[in-house]
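Heads up, one of the protein chains got dropped from this complex, but the rest are sitting where they should.
Here is subunit A:
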Amino acid sequence: MNTVVAQLQRQFQDYLVSLYQQGFLDNQFTELRKLQDEGTPDFVAEVVSLFFDDCSKLINSMSRSLERPENVDFKQVDSGVHQLKGSSSSVGARRVKNVCISFKECCDVQNREGCLRCLQQVDYEYKMLKTKLQDLFNLEQQIVQAGGAIPQVNIN
């Protein structure tokens, strides 16, 4: 039993570290994890799922804005990107945030092609992160079910 927990814990550790190393996450995610305690055991998962819901809504609305080649409401797109950038930066979704930065640049110069490209990228990145984090949370659950504690992971 103990060995299973230990294995799961190591697996969790490695996985989390890999997410940092591959640039999916940054220190803000660590901050987020610090905020999770007994009182709010699912805090990270809640925030993250809120974030993903937000992402999908914003991406939908932005893609509608960018749908037609003429008369793109860049202002609206910009506000969406701003929102997304703030959120992603807040949860530590590093790759999403980075795409948002170039997305915003495209938006500033009203480059529709660039915006569409960034939109696709953002879509891809957030979905990617979503599956990765789902895996991570699954691991967490398994550990908890196996009676173990979520290990502290020091990312440096």
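The rule is simple: a residue touches a chain if its C-beta (ideal position, glycine included) is under 8 Å from a C-beta of that chain, and two chains touch if they have at least 3 such contacts; residues count from 1.
The rule is simple: contacts and distances are computed from a predicted model.
Chain not shown in the complex: UniProt lists it as "histidine kinase", one of "Glycosyl transferase", "BRICK1 subunit of SCAR/WAVE actin nucleating complex", "histidine kinase" or "EXT1C protein". Residue A:83 is the one among A:13, A:61, A:83 or A:142 that touches the chain not shown. Across the entire complex, the residue among A:31, A:73 or A:135 in touch with the chain not shown is A:31.
In the full complex, subunit A contacts the hidden chain through residues 27-28, 31-32, 34-35, 37, 40, 43, 46-47, 50-51, 54, 79, 82-83, 85-87, 89-92.
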